[in-house]
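Our next item is subunit A:
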Amino acid sequence: MRMWTTIAILAVAAAIFWLEFPRLKKAGKIKDIWFFSIILFLTTTVSVLESRGVNVPNPLDSIQAFYQAIGL
Partner candidate 1 sequence: MDNQTISPRQFMFLVILFTIGSSILIIPTPLALEARQDAWLSVIVAILVGLLLSLFYSKVGKEAEGKTFVQAAQYAFGPWIGRVLNLFYLMFLYILSALVLRNIGDFMTTQIIPETPLQFTHILFLLVIIAGAYLGIEAMGRSAEIFIPWMVLLLIFMVISVAPQINMEHLKPHFENGIWPPIKASGIVIGTPYLEMITLLMIYPYVKEGIKKTHGWMLGSVIGGLALLLITLISLLVLGADLTGLNAYPTYKVGEKINIAGFLEGLEIIIAIIWMITIFFKLIILVYSTTVGVAQFLNMDDHRPLLLPLGMGTVVLSIIAYPDVAYFETFVGETWSAYALTHGLLLPLVLLVGLLVRKKFSKRKQT
Partner candidate 2 sequence: MDKGSTDQPTSSLLYSSLNDNVTMVTKRLGESSDLVVRHISINKTPCAVLYMDGLVDKNTVQEYIMEALMLDMPSKRASVKALYEKIKTASLPIGELSEVEHIDELLHRLLSGETILLIDKEKKALVASTKGWRDRGVQESTAESVIRGPKEAFNETLRTNTALLRRKIRDSNLRMDAKKIGKMTQTDIAVAYLEGTAEDSVVRDVHKRLENIDIDGVLESGYIEEYIQDAQYSPFPTVYYSEKPDTIAAGILEGRVAIIVDGTPEVLLVPALFVNFFQSSEDYYQRADIGTLIRILRLVCFCIALFMPALYIAFTTFHQEMIPAPLLISLAAQREGVPFPAFVEALIMELTFEILREAGIRLPKPVGSAVSIVGALVLGQSAVQAGLVSPAMVIVVAITAISSFVIPAYNMAIPIRMIRFVFMVLAATFGLYGIILGMIALVFHLCSLKSFGVPYMSPFAPFVAKDQKDVLIRFPHWGLFSRPTSIAKNNETRTNPNSKES
């Protein structure tokens, strides 16, 4: 079951890449392609991790801790 979810997520990431890449390549914006790919990679990784049950750190925790620390 977990395997299928991971495959699905990767398939979606590939689809996203395949959708956007031609357009970006035609416009010749290499910098944009890099940013796009990096962000895609990061979010895909997080998605895969989350779907496999790995405990991804929750930003809300850090925010809560921060505000508690400064006493609000």
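A quick word on the picks: all candidates are chains of the complex that A comes from, given by their letters.
Please note the rule applied: contacts are C-beta pairs under 8 Å (C-beta built on N, C-alpha and C of every residue); 3 or more make two chains touch, one makes a residue touch a chain; residues count from 1.
These numbers come from a predicted model, not from an experiment.
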item: Of 1 or 2, the one touching subunit A somewhere in this complex; value: 1
item: In the complex with candidate 1, residue positions of subunit A that touch it; value: 12-13, 16, 19-20, 23-24, 27, 29, 31-32, 35-36, 39-40, 42-44, 46-47, 50, 56, 58-60, 63-64, 67-68, 72
